[in-house]
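The complex appears here without one of its protein chains, the remainder shown in place.
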Amino acid sequence: MSFPVILFLIVAATTTFSALGVVLSRSVVRSAVWLLGALIGIAVCYFLLGAEFLGAAQLIVYVGGTLVLMVFGVMITNQGPFAGIHTKPVEWILGGSVASLLFAFLVTFSLRAAQPSPVSNVDTLPSAGPIGAAFLGVPDERGTAFLLPFEIVSIHLLVVLVAAAYLARAKRRPAAKVESHG
Amino acid sequence: MLAPFFPPAERELDMLQLTLLVFLPAIFALILLVWPSRFREGMRWLALFGAAGTLAVALCTLVDYHRLLDSQSDRDTRSLYHPDTRLDHRADEALERTATNRSFLSDDLIVRRPWVSKFDVDYALGVDGISLALVLLTALVTFFALIASWKIETNLRGYLILILILESGVLGAFLSLDLFLFYVFYEVMLMPMFFLIGLWGGQRRKYAAIKFVIYTLVGSVGLLAAIISLYTVDVRDFVPQETARAKVRQVQRAHQDWNTEQVNAQAEVHTFDAQTLSKVGQAVMLVLSGQEDRLTTRDSKANTPNSVPLFAPGVNREAAIAHLKSQSICTPTHQYILFALLILGFAVKVPIVPLHSWLPDAHVEAPTPISMILAGVLLKLGGYGLLRFAFPICPWAADQLSWYVGLIGVIGIVYGALVAMGQTDFKRLLAYSSVSHMGYVVLGLACWSSGTKSEYWQWGVNGALFQMLSHGITSAGLFFVVGVIYDRAHHRDLDRFGGLKEPMPVYSGLSAILFFASMGLPGLCGFVGEFQVMLAAWNYCWFLGTLSMLATILTAGYLLWAWQRVFLGVNPLTAKYPDVSAREATVLIPLAILTVILGVIPGLAVFQWTEPSVTGWIENLSKLKP
Amino acid sequence: MADVGLAPFQILAAFLFACGVACFITKRNAIGLLMGVELVLNAANLNLVAAARFVPGLRIEGQVFAIIVIVLAAAEAAVALAIFLNFYNNHATVDVDAANDLKG
Partner (left out) sequence: MFNPFDFAEHPGRAYLVATLLPLIPVLLLLFAATIRNMARSRSGTDSFASRIYWLFGGDQPLKTGGTLSILFLLGSFGLSVWGLLQFHEEAHTYHDFPQEFATRWSERGDWLRIGTSKTIRPATALEIGYHIDQLTALMFTMVTGIGSLIFIYSLGYMKRETEDTVDDHVAHTTRRGRFGRFYLYLSLFAFSMLNLLIADNLFQIFVGWELVGVCSFFLIGFYYERKSASSAANKAFLVNRVGDAGLLIAMAIAFASFGTLNIQELGGRIGGSQPVELSHGLWILMGLGLFLGCVGKSAQIPLQTWLPDAMEGPTPVSALIHAATMVAAGVYLAGRCYPLFAPEVFLTIAYCGLITMLVSASIALVMTDIKRVLAFSTCSQLGMMMLALGIGAWTAGLLHLLTHAFFKALLFLGAGSVIHGCHEEQDLRQMGGLRRKMPVTAYTMLIGVLAISGMPFFSGWYSKDQILSAAMGASLSNHLHALLFLGPLLTAGLTAFYMFRLWFLAFAGEPRNRTVYNHARESPWSMKWPLIILALGSIGVAWGWPLWDAEASYLGHHLHEAEPILNHPAFSHAHILAEEYHVVAGGLALLAGVLGAGYAWSRYGRHAPTAAQLQEPRGLLAKRWYFDDVYDFVFLRGTQKLAEQAASADRSSPERPRRFTLDGAMSGLASLVQRGGHALRRTQTGQVRQYVLVLVLTLIGLLGMLSVLAR
């Protein structure tokens, strides 16, 4: 057992444990913390795979951005009576069994698929430079470039952000106002 | 029509002609759309002009078709039965020319252009005696229906446009050779009818309109399923081999790494062409009835009168038979299902019991001109579909089930007559009489006799076709008769009429002709078709024949009873009704005259040019039986 | 990393995916649901990156798509949160079972 394997096992165990934590914890806040662990674990996986740029992006965007957003969301909405929002045992059983079934299938298929061996022993993947070049339409040695997806994603982001801003602007319905004040 | 003015064989002039025939009403509908509302009276005249133009084009097509028949006729005998003039032969020729990129014929009255080439849908129109008879009927009835619509005031423009679009749809359906195109037209005419009943109808118009649409759609679903299932058939051995080779080349180009076997397996040719599919059906019948040794290619030197040349020239016969047998179309189950779907599709339109209940409602609620079109034209689509598509495409199943189909027809005849006798609403009575009369069409088609006695089947099919024509004329006339009296009395209750003969002598005289024509009196058109069908039915099965003959008593019963209740006796309420106006007479008199002409000289007036097509149809199918 | 191979990463991704799905099913809190979505997306991302590592033709594509997914996930989170806030404003709860306006 080589060092990378041991390292991977540790990281995988952490990630798995965190993911289970996300699912099993009752409180949303705790879930968020567990999610933080899982995301970091995945980022480490990226590093292990040699995709340093992605790992960094994962850390920055997810851990720094998305998760914070979520915590904000939790804080804003976490003020009403919480007693009602409980998951029934049946749902636990159902969810658990469905998820494990799915897991079993996915694993089966993963293992059945042909397992390619890495081409080279170079442990790094193309880093920020080539990726950026690809995004900007500079073709690499095989002629692939991603200018169009990049543009699409950009526009998409713009639209989404506008939409988010529109949706999130304060607009209480009169009835809801009465309810919340009463 | 246009041929004398242009050099022949340069352009496909019949394309212009047939396209014009189909779309002329639609063009007039477009003009009506932009017609200024100030000239309200002008709208009526414009629509009428459009219908008249269509009728004129249809008549020209009749002349052309007759010339086509005549051009191939034997000068000595003046027999119009040359095989080259038959629709299937002309359609083959057109396919051949399309495949080899030769110039089109200008005078074969077949149009074939690719429309949606991705799915092998062609814009294919064609004329033969069978379709032409119904095209003429459509143009005629629509023309008279427009005259009958003169009193329509509410939303006139929409009404006229819808009628014209309806006419386009019906004409297109009658002329289509391509199943997909047929289906499109078949659906096109559904919507105008829906609105015409639903907007201009009587008290329960919405209910009737929706019922009509739902019933027709149920039928259409069957039709669509059948069409799609037919499209999956690989017809490569039945189309010109140039087409098949082109397909092979196409597959090769797409998969350059494949070997020949793979390419050949993949290079399936699919088609919506009814003529080709009917060849498949006939071949299937031969295979299923164990006569595959009779199957040959069309260019085979070894063809005897007993052989049935269905495969395209240049096809390897053994391989083709093996290929046919490997397809699912060549199984009894598939054939039964296909036939059942097609029957379902057309049965709703005919209509056959028990799928008829939309008809009385639609008739009762629809305004008079729409009833005329509905009874006069739309019902014929069912019969036409059976004749043109259901029987030739599934001959094996049709043969196996023909007794049951005939039984359905007879049930329709008897049941329709009985129920008609129990009605008090004039229009409803006529609606049920339509059910009864259209039963003869189904029965005539179903009299499938064996090869040696095929002439009896021929009587049946001829009778069925003629019955469609004559019922179109008489029922349109009778519905107009109801309309006339409804305009005066504002009700249709048979028990509250009476004594109309005295105040309205011309009206009653013309009605009498139509009544007795509907009853099947010799010398009027209703008799000819029914008589032929009865002769055929007896020869096919004495039981069906006897029932259809005894039903004439019932028919006479309900019609005479209605006649007595409406026209005879004394009724002070009706004594002051004015006789028919000039407009009403314009509708009734030509229809009555036509009734007499068709009854006295059916041979000269109709059979002369419809009969060669029917003969061809019969010869194709009847020889399939051992 | 060559001796670990592709399969362990796939199994890990599958596990994360299953956890995400379990989140969907069990969590009644809308934010919890959102976390499930994040888990699912990350599982997919992990697969993509692993494929970029182990399949020669995907060295750049895998990463590019992973980046696109990350970006879209961020955007999706923003929009989802906005929707939840709106929902919360209207219904004073984030219980997704209360969000049954689509009931037929």
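Note that the chains are named A, B and C in the order they appear, and that numbering of residues resets to 1 at the start of each chain.
Just so it is clear, contacts are C-beta pairs under 8 Å (C-beta built on N, C-alpha and C of every residue); 3 or more make two chains touch, one makes a residue touch a chain.
This structure is a prediction, so every number in the text was calculated from the model and none was measured.
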| item | value |
| --- | --- |
| Omitted chain - touching chains that are shown | A, B, C |
| Touch with the omitted chain, as defined above, among B:Phe104, B:Tyr186, B:Phe426 or B:Phe607 | B:Phe607 |
| Among A:Leu69, A:Leu94 or A:Ala133, the residue in touch with the chain that has been omitted | A:Leu94 |
| Residue, one of C:Ile31, C:Ala44, C:Leu58 or C:Val96, that touches the chain absent here | C:Val96 |
| Where the unshown chain meets chain B, residue by residue | 77, 79, 81, 214, 353-355, 357, 360, 415, 418-424, 432, 453, 455-456, 458-459, 462, 499, 501-502, 505-506, 509, 516, 521-523, 527-528, 534-535, 537-539, 545-546, 549-550, 552-554, 556-558, 560-561, 564, 567-570, 578-580, 585, 589, 602-603, 607, 611, 614-615 |
| Those residues of chain C which, in the complete complex, touch the missing chain | 21, 24-25, 28, 33, 96-97, 99-104 |
| Residues in chain A touching the chain absent from view | 91, 94-95, 98, 101-102, 105-106, 108-109, 112 |
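Methods note: only the chains that are shown with their structure count from here on.
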| item | value |
| --- | --- |
| Chain B and chain C: spacing of chain centres that average the CA atoms, whole Å | 60 |
| Whole-Å gap between the CA centroids of chain A and chain B | 64 |
| Contacts with two or more other chains, residues of chain B listed in rising order | none |
| Contact set on chain A toward chain C in their complex | 2, 4-5, 8, 12, 15-16, 19-20, 22-23, 28, 31-32, 35, 38-39, 42, 45-46, 48-51, 53-54, 57-58, 61-62, 65-66, 69-70, 72-74, 76-77, 80, 84-87, 91-92, 94-96, 98-100, 102-103, 106-107, 110-111, 115-119, 121, 123, 125-126, 130-131, 134-135, 140, 142, 144, 146, 149, 153, 156-157, 160-161, 163-168, 170-173, 176, 179-180 |
| Touch list for chain C against partner chain A, complex | 1-12, 14-19, 21-32, 34-36, 38-39, 42, 45-46, 49-50, 52-57, 59-64, 66-68, 70-79, 81-86, 88-95 |
